[in-house]
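The complex is shown incomplete by one protein chain, all other protein chains being positioned as in the whole.
Chain naming follows the written order as A, B and C, and within any one chain the residues start at number 1.
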């Protein structure tokens, strides 16, 4: 994709935070699956089904070790971050929800980490975000002591790029006896995540933001919690015994994977994680940080570009507004130059209300981003300023 | 895949009822998406996102016309049949469920059309299956008059191949004021389905059995019903306005498509439906029926192979047992010859209990099946008989 | 076909800067709120329909991109003096123009500059949003 053109110009892809481009190895793995061992899993004794099953179960092991060496049975394959959170909301929270129960979220959460709790019947109360774009930890500590059922917090903000101090928050939550769900959608592609030490109880992310395919994501949960939760969806592969009177269920993780999963998607995600594992992640992080700092300077030099206040620990997100020009207009005019950025509320309406802005423009940095991409962005913004001059 | 070998022999794929092989056009469409317009949908104003959005929304139109010309807004993309049924169970049934409410299912349902109703809190009561492998319509009529909340019935049985008289059942249900969900997982690949005349209220199927990719499926529902249903999953793209106090939702179908969907999967399914639309479906149906009849004779000639009693209107499924040999052993030994069949309960434990069999062997016929495949099956079964002789 | 830049420069920027009828009415007879949930843009639309059933006054407020603002601004001027059925018909014609289902013709007047937007489907919603609010408003008599 990065070799293609957009609106006749070479593409400048700065929207990885929405969805990442895929290494060839990921596409190849999926095509190879469909061409050589396409079959359903867990049910056939013939070779293709066996290979599909081994590849699928192997992906669980790949993901388990990618996340710091957790147990493979703690990895549940879902469609993405959104489904993972809905699963926890419906299967962990709802069955034991009492009237007036509430979930502690933050002002910087993605809608995916707000609405599922509301749909499960809980109130959501936010930890405030400071003017510097960080979580107010004192407020978090105070709110944790007021008896929320759960702390649901984003590891890295998709709008600000802020990397939240999860270990610290998880320790506070543990003291308060509050379980913690972490939305890792924006974090896993940039940070090494070790769930054996992080302190979270649930962690989730989407494959498509981790250089993998659409349609697949991961929910990790502590085994005791997963085991105690009733199944959410029912169907094939998640049962032990079915009758019209009484049905019993398979052990975790199968209990949570009803029906035919996105087998090819899981195999693609496995390939993406292998690809990432073969990269020098420290070097990538350094590259991204260098570009992020350069990007800030380039934007500041345009004039009339107002960057959001964000902390220095950042996953490489540049979010800004342009004086006198609405974000959508900015993105449309940049699009004329083949530059792909995101404009809107980025599914964080409450954060935008906090910022007093209906919408912002976001450029996000990935391993394949080059300085030239950011220079193109700055040049594009100069043109936007001219149009609106 | 059909050009590959299995256990060193050319593959004989007779497990399309579990998952179909994919035309090249489907793989190409997905690869093309990832290579030329991979981006998230509904949120970007740049060209790649725009193309992805148009392709995704276009798939909704393709599916709507494939199903007889229903409204595109009535098409909800889900992971597969299983998720579709769970959605209806949780969003249509559960919110209005009273104690003692029950769902009328049938003895030939797949677990995916039994367990979700149970998880939603309803009892399941089955329409019996006759010795000939058909639904007992008199019993169905009687049971419908006893006040079930819903009739949930499979269009074509994945174990028997029976094509159920859905129009007739739907008419009975309508008289009794009972809404009808039809599990079309095994039907859409074989029959032309016209939802404007069928009489169903919900219809669902999986892409991977319709020559499409894994990870995608369709729920169709009457607009009035979908509109009246609360959302099931919460997250991005399904909201109108989000706040910590109160959230409002987007119109159908978006209300039911929270988070990033399997964009590539939807595009692959679109390609599969286009591919199917370009075939002569009458000719395919005739080909399948000829093979099915030939298959029956070939199996009967082996000796010691006992076919299940099934009606003549059939989607091309051959299910049998072999005297003195357990289905798993049969399938394993056939696998030695590169023959892929399914052995087990095929996710229809209640039907198997009705048949008095713990497991059966199933061979299923597809457009790409050849007489030689069935001859190979018969020869393989002769060898199985020798091993067990 | 106009490029996006030309579209902006020809008309959109001008209306964005000096929107017509950007105000509340004294005695509206109809009103509605329009929203584009994907971008958070909002428009509040008010109309006054006189005794003869003709649109006498239109005002809008809100925040949005230049496209939606220009579209709302030009809509308010295009509606004056029309009956409600005429207004709805204009809304349909505008929608058809932007979704490429219809060519521009004289009946659209100045609105036809928006035709260039048909090539940018993600932005079409910005331009049609005020018109959706109009349809809504005509249903909600005060």
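Definition applied: a contact is a pair of C-beta atoms (placed from the backbone, for glycine too) under 8 Å apart; a residue touches a chain by one contact, two chains touch by 3 or more.
Not measured: the values here are computed from a predicted model.
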Contacts of the hidden chain among displayed chains: A, B
Candidates A:250, A:284, A:357 or A:379 - the one touching the absent chain: A:250
Touching the absent chain when the full complex is considered, from A:50, A:136, A:289 or A:375: A:50
Absent-chain contact - pick from A:142, A:241 or A:293: A:241
Positions on chain A contacted by the hidden chain, ascending: 42-45, 49-50, 53-54, 239-241, 250
Touching residues on chain B - with respect to the absent chain: 325-329, 332-333, 335-336, 343-345, 349, 352, 358-359, 387-388
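As a working rule, only the chains that are shown with their structure count from here on.
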Intercentroid distance (Cα basis), chain B paired with chain A, Å: 30
Residue numbers of chain A (touch at least two other chains): 328, 332, 335, 343-344, 349
For chain C, residues contacting two or more additional chains: 38, 120, 123
